[in-house]
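What follows is a single structure, and I will ask about it in a moment.
For this depiction, one protein chain was excluded, whereas all remaining protein chains were kept in their positions.
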Amino acid sequence: MATVKLTKVKKIYDNNVVAVHDFDLEIQDKEFVVFVGPSGCGKSTTLRMIAGLEDISDGTIEIDGEVVNDLQPKDRNIAMVFQNYALYPHMTVYDNIAFSLRLQKIPEDEIYSRVTNAAEILGITDYLMRKPRALSGGQRQRVAIGRAMVRDSKVFLMDEPLSNLDAKLRNQMRAEIILLRQKLNTTFVYVTHDQTEAMTLGDRIVIMKEGYIQQVGTPTEVFEMPKNLFVAGFIGAPQMNIVNTELTLENGTYYVSPFGVKLPVDGEKGAALAAKKVKPGPVALGVRPEHIVLTKDAENAIPCTLEVNEMMGSELHLHVYTADETRLVVRVPTISLDEQTRKGLVAGAKVYLTFEGKVMHFFDPESTENLLN
Amino acid sequence: MKHYSDLEFLQLSKWQRFLYRLLSFFASIPRGLKNGVFAIGRFFKNAAMGIGREFRDLVTTFRDGDGNTKLSYLIMGWGCLRRGQILRGIMFLLFELIFILYMVFWGGYWLSMLPSLGKVGPGEAYDPILDTYVYQYNDNSFKILLYGVLTIFFIIAFIYTWRTNIKQNRIAEQILKSGKPLRSGRDDLRSLVDDQFHKTLLALPMTGILLFTVMPIVFMILVAFTNYDGTHDGYVNNLFTWVGLKNFNTMLSWTGAGGHSYAATFGEILAWTLIWAFFATFTNYFLGMFVAMMINKKGIRVKKLWRTILVLTIAIPQFISLLYVSKMFAKNGIVNGVLMDLGIISQAIDFMGSQAHNALLPRVMVILINIWIGIPYLMLIATGILMNIPADLYESAKIDGASGWKQYTKITLPYMLFVTGPYLLTQFTSNMNNFNVIYLLTGGAPNNAAASWATGSVGYTDLLITWLFKITTGAEAQYYLASVIGILVFVVVAVITLIVYNVLPSIKNEEDFQ
Partner (left out) sequence: MTNNTSPKRHMGLKASNAISNTLIHVLLIVISIIWLIPFVCILLQSFRVESTWQVGYVIPQKWGFDNYLSLLQTDFKRWYLNTLIIALVNAVLQTIIVLCMSYTLSRFRFKMRDALMRFMLVLGLFPGMLTMIILYRVLKDLGLTQANAVPGLILVYVASSGMGYYVSKGFFDTLPKSLDEAARVDGATRFQVLYKIILPLSKPIVIYTILTAFMAPWGDFVFARYISFGTSAGMNVAVGMYNWLNKDMIGSCYTMFCAGGVVVAIPVAILFMCLQRYYVEGVTGGAVKG
């Protein structure tokens, strides 16, 4: 059993800079939790506090029900993969992986079986006698994971392990980490700044900004029900389009009027608004680029001019601007366009956009909170 | 002085810009000094506040502590022992016992004699057994001063330990109250190689520094306020005693017989020391950089050979090089011999100032020979840094049309200055105290007769530090004078360091305009 519980954890540096505010989280046994957020949001700091590499200014951290605030890293039964791998340069791959086992005075034959086992799973058996400087980035990564694997620890911590790899390798390693997770069957805490990694790897995602938790939820939850503007903009690429507009209520139906075009809020969203008796007023309307539709019907559609057309392969990313110079991004599957329409999408072309009620997100312009929370 | 905004500055002509930056630099010096003084003031204020906090803490700990804590104010380690921390308790107790014993038997005596530095000097006394007058040594001023200072240090250490003892009591109470166990003796020992490892590692070096550097310096500072010299050596000849600021007054006074005062001597030597340090540092720096760049240039062959030849100079012990070169330039030395053989000169040139007429030539020679000694070292450093400058900076500059000289002044030089700024400062201050080069080359010659009246032979190439050495090893050995000079040297060096450190950042901001 390896649960991790953080209660009101705070980190304040000597110069009174607060890096992490009141962090509360309960991680279940064998759960894969991802801390994600922009640089400086406190995710690495929190991870290092779990590891014992940073002192905890306030609050408690429990691993498996035991308070570990005062325990040294080696007594917490954790393993860690560092961003720059931190492999011991003067030791062979075998010795690197065996290092912690030798410190525990485990007999050499058992060390041999554990290390070769891990090496086989990771596919690095051929490199066991090499030194780190003779390995590529991806291979070093695997050695770092191997070093953490052999310890049979309760919690597996990973600090931005894929940041130093090129794009292609990153995709490959992401899949391997998922496979690894299935094999190891232990609790993972993973830190990254890349929301794609967070969405694909995590059972649950913890989104952080400037030391505060913004939202905790499954990938689906944070994607479909972002709690505030920050989460809405952070998850999903390209970013969600945000437009300031008015939410009106007429005859029991809610309407929004982005750029002077009145669109009804139909479907479940409309019903949800009604159920919560949301008051009409100024609202920050959010729509994801993939949910906006090109339409030929100029009525009830937002007129825009095309600025840049990015050819992404299976879809086009259209960067358009409205009459008042607001910029929007639309994702259009190439396959949904006929030849003529596609050829017509050049700079300066006029396009008409619309979207349904069920893809709309509503945020309070001042508090940035989702109105449907 | 008018302060320009960015855009306004950009519109000025080149001359105007230069003048503006020059004036800004000078304007920033008083600011730098002010910042430095404020920093010192803040330091003292923080220290005072810290002490106030300590006292308050002592009072509250006593008031809120349990019986064991209260008793620990008197018997150190009591709290630790009663709470099961045997090892710590015993160590505190032992320390207290040793301290009390020391103070009773020895410390008290030394402290009591400190104000007077000895009452009974050596003299004749009647010895009843031998039935004659015997010369007796009685009090020892030196020992009194030394052991008195040591005792004071010991007292400070004791107060600190006592304070730690109190603090630990308070922390222990808190830990027990929250239900957690205390660290046992074994835990303590184990932590010495882990989280408290830094204390273990620092123990020996810091003890050495405390005993062999801090203590002597404190002692010598105190000596500046006594009249300790050859005739008042505190034991054999006479006792010495406190004279307050008399020595400083003497040193800084402009009066004095023989048409020359201490202050004038000091001023002359200080001036030369500063000039010497300036030239020694910067000639080596720029010439070393120049040589490094020459060797580093593309198209120069056997780079390693040139570097090795120069590095050889570092390998050979300096005293050999310096002593031999000084003899080479002597009046009957090799250089003069060869020059006369070649017919270039008819009379030997007095390079090293063996006769007191021309002060300029020996001074120039000293700087030149110092270049010979110092360039290899600077060349090494410059080479290392040059190799680190990204090559694409130069490539981009070449495309932009920059000539070799422009590349040097706009890329190489700023980069070098940035990286070696602090190093230059330390080189300057260490050149001010560069004993070996001056003493072994000229011994301070040629003799400065006017300045030598008070303190024995002083020369035109003497630095403050060689003057200090001569004073302490001369016939009269005026130690108190040496201490005063040492303190003044320190003040000069400290002021320079302070100014530079506080002015440098502001210069860097000006650099951004380039």
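For reference, chains read A and B in written order, and residue numbers begin at 1 within each chain.
What we mean here is this: contacts are C-beta pairs under 8 Å (C-beta built on N, C-alpha and C of every residue); 3 or more make two chains touch, one makes a residue touch a chain.
These numbers come from a predicted model, not from an experiment.
Check B:L201, B:L245 or B:L413 against the missing chain and you find that the one touching it is B:L201. The missing chain, though absent from the display, is touched by one residue of B:Y20, B:F351 or B:Y479; that residue is B:Y479. The omitted chain makes contact with chain B at the following residues, 142, 146, 190, 193-195, 197-198, 201-202, 204-206, 208-209, 211-217, 219-220, 223, 291, 294-295, 297, 299-301, 306, 308-321, 323-325, 327-328, 330, 332-334, 336-338, 340-341, 372, 376-377, 380-381, 383-385, 401, 418-423, 429, 433, 435-436, 439-440, 464-465, 468-469, 472-473, 479, 482-483, 486, 489-490, 493-494, 497. Residue-level contact of chain A with the missing chain is found at 51-53, 72-74, 78-80, 82-84, 86-90, 99-100, 103-104, 147, 151.
Quick note on the criterion: only the chains that are shown with their structure count from here on.
Computed from the mean C-alpha positions, the centre of chain A lies at a distance of 54 Å from the centre of chain B.
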